[in-house]
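Note that this complex is displayed minus one protein chain, with the remaining chains in position.
Chains: A and B, in written order; residue numbering restarts at 1 for each.
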Amino acid sequence: MKEFLSNRIAATGLAMLMVVIAIALFAPWISPQNPYDLGKLDLMDSRLEPGGKYLLGTDGQGRDMLSAIFYGLRVSLLVGAASGVIALTLGGLLGVLAAYVGGRFESILMRIVDIQLGFPAILVALILIAVLGKGVDKIIFALVCVQWAYYARTARSAALVERGKEYMEAARGLGLSRTRIVLKHLLPNASPPLIVVGTVQVAHAIALEATLSFLGLGLPATEPSLGLLIANGYEYLLSGKYWISMYPGVALLLTILAINLVGDQLRDQLNPRLSRA
Amino acid sequence: MIRPPRLLAAILLGVTVLSAQAQELSIGLSTPVTTMDPHFHNLTPNNSIAKHIFETLVHQDEQQALKPGLAESWRAVDSTTWEIKLRKNVRWHDGTPFTAEDVLSTLKRIPNVPNSPASFAIYMRPIVDAKAADPHTVILKTREAHPLLPNDLATIHIIPKKAEAMSTPDFNSGKAVIGTGPYKFAEYVSGDRVVLTVNDKYWGPKPAFAKVRFRMITNSAARVAALLAGDVQMIEAVPTADIENLRKDKRVSLASVVSNRIIYLHLDSGREKNSPFVTDAAGKPMEANPLRDARVRKAISKLIDRNAIASRIMEGEAKPAGQFLPETFHGTSRKLTPDKYDPEGAKKLLAEAGYPNGFGLTLHTPNNRYVNDEKISQAVAQFLTRGGIPTKVEAMPSAVFFSRGSKLEFSFLLAGWGAGTGENSSPLRSLVSTFDPKLGNGAANRGRFSDAGVDALVQTALTTIDDTKRGIMLAAATEKAVGELMGVIPVHYEVSTWGVRKGLAYKARVDQYTLAHEVKTSK
Partner (left out) sequence: MTVYVLRRLAQTLLVLFVTSGLVFGGLYLVGDPVEILVNPQADQEERARTAAALGLDKPVLEQYGLFLKGMFAGDLGKSFVFGRPALEVILERMPATLELAFLAMLMSVGLGIPLGLYAGLYPDRKTSKAIMAGSILGFSLPTFWVGLLLIMVFAVQLGWLPSTGRGPTENVFGFSISIFSVEGLRYAFLPSLNLALFKLSLIIRLTRAQVREQALLDYIRFARAKGLPRSRVIGVHLLKNILIPLVTVIGLELGSVIAFAIVTESIFAWPGMGKLVIDSIFQLDRPVVVAYLLVVVFMFIMINLVVDVLYSALDPRVRIAEAK
């Protein structure tokens, strides 16, 4: 911890992240308006400039941007983190296992990965909407579907390299159990590239959710995430009503910056090889 | 590492192509043109391009009023026989003269285009026989009296006799694209552009530009950017968000008109009970279907502040509606006005109907079909929720929406209707006539509204040749179906807007076609 705080950038990142998480957690209590309650919105207040009654202005429906950003942060963090963690765990484990077990298991798994990689996110999302409807859980499901294969391939490649190394031979020679070898030796040593891809992909998941919303395949418009707010504001970019998409954009940028500053530092610190140096 | 920056600079500073030689016009289209075959896919962007190269017997002006095209005149000889006099001295782009034979070939080809996803056969169904009385007179026989024949003929593009046997690929390659229109085919690149050159021998007024390049820029913001950057000189479907700013911009001017497309709400008035998305006020399933009661439908209509939607959501690009078409169209009512925003009156009606505490609804809406469709739905839900009918919105792409809507999976939906013929009979027949596959009625009646009185009026009107009498019947049917029974709840008419660079002028069209030969230089 001391080491962490001694790095000024990382400390700033940590502070930012704490603020972001606090806002997300306490959104319902600190927002001036409940942006999800249609009965509370006033159409006559739409597209108001920042300042006055609404600190950051309002969107096309008369929704207070500040409240919408607070609530949106909550949804975006949930979507990004949940889909990231699930996809990373699932994909990482399967990928490492594929490299270790090999044989038919590896073949079948990697071919499934090939199919999955080819499927555009919008097709997956469209099918899910048609069958299940819209919602946060469905979006997370769609994002996991799209991303797990990516992790699986990355993890497998790293594990393939590690598998050939001497320490693995040694571990096998010692008669350690398979589970132990995979979990205790292979996975940790194959994880550095996975973590890099992971921190980037969490951000990417949030951006991807925004893109799906942009295409009308994302979250319900009445329950906006940061991505959806940006997507809604997109059409106002040329019109001079910058606040409708600029503020959510800045909020998203700061959030992701914070996550990555902390992530970078953590990675350097937790890495067994680097700390040995 | 020295080269890339230099290359970059070369790219950035390279000579900008002159955006407009005075002779060339670039137009940004909002939807892709999918074919050069004028009879393959009946879709606005395709028809719009076809209208440059081919012509119809009857033309429609920017208000969809009929005027002579390849036909100089037409008249009903008796109730089922029409005599059409063709224009003389018209030549095809390849020089051969235009005659009645070409018209007959066209009529033969239309129902027989293989794999056509949306054919023009619907406009020809009433015609049972076609003959040439002389090289410049065509006689058409209809099954029963069909007053809308001239309107239908305004949709059918005439091709030369020799193209009758040509396939859709022959048209797409340009080989078969020979018309009589003001422009000739030059190039078609799927998903990218269509290029046309002027037909010097055109019989009508000469177009202002020698060459036209249509570019498909489907993303609205990018289309506006292309106009502002001067990459195109004209765009269609200007998004509402940019209207205010463009109006102030010295580089461009806008042309708009109230279109023939209405945005409306359809309610499940078919099911006696257990409408799928009706709940009680607390959100629990409810057996009774309040939407069957005309008073409830009227109450919903009164809860919607149409002016607020038109000004706030549509930024002025909409006109509040009280019927299917603006009053300037044939067969509309002079009496109907948009329902006033009246929450008190609505409350009274709801109480009268036995729902003093309201009930819950889900409004289903497409989110990529009409201008601001999802936002309008949100606003409607906002008004209903405040008025004591808690309403959720569920938006989906039209690929999902229309399938589910036609399977009657919704209780309350938002949709739009453009009257292609330019007459009030079109929405009356498709939206509020009783669903009847045999008669071809109610094909888009997704609320299964049904009223014998309305049906009778519409059916009689459809076979009444006398325009005035027909108009009176259609107006009466509208007053009953919309004014009295609220079979659908009209929200607003869309306003269509084109943006042009300064120095150009376009007469905005109610049918939303973008026609290069109607673009004038305003100097």
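Here is the rule we go by: a residue touches a chain if its C-beta (ideal position, glycine included) is under 8 Å from a C-beta of that chain, and two chains touch if they have at least 3 such contacts.
None of these values were measured; they are calculated from a predicted model.
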Fill in: Of B:66, B:104, B:122 or B:472, the one touching the omitted chain in the full complex
B:122
Item to complete: Give the residue, chosen from B:79, B:172 or B:434, that touches the chain omitted from the document.
Response: B:172
Worksheet item: From the list A:43, A:140 or A:210, which touches the chain that is not on show?
Response: A:210
Fill in: Option touching the unshown chain, where B:239, B:420 or B:471 are the choices
B:420
Response to the item:
Against the hidden chain, subunit A presents residues 9, 102-104, 106-107, 110-111, 113-115, 117-123, 126-127, 130-131, 150, 153-154, 157-158, 160-161, 163-165, 192-193, 195-197, 199-200, 203-204, 206-208, 210-211, 214-215, 227, 230-231, 234, 237-238, 245, 249, 252-253, 256-257, 260, 264, 267-268, 271, 273-274, 276-277
Worksheet entry | Chain not shown, touching residues in subunit B | 4, 10-14, 16-17, 32, 34-35, 37, 40-43, 114-119, 121-122, 125, 168-169, 172, 189-193, 215-219, 221-223, 225-226, 228-231, 368, 397-400, 402-404, 406, 417-418, 420-421, 426, 430, 437, 440-441, 443-444
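The rule is short, and it goes like this: only the chains that are shown with their structure count from here on.
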Item to complete: Let me have the rounded angstrom distance from the C-alpha centre of subunit A over to the C-alpha centre of subunit B, please.
Response: 42
Item to complete: Mind listing the subunit A positions that touch subunit B in their complex?
Response: 38-39, 41, 43-44, 46-47, 60-62, 126, 129-130, 133-134, 216-217, 220-222, 234-241
Worksheet entry | Residue numbers on subunit B that touch subunit A, as the complex places them | 220-221, 224-225, 228, 239, 241-242, 244-245, 305, 308-309, 312-313, 367-368, 374-375, 378-379, 381-383, 385-386, 390-397, 399-400
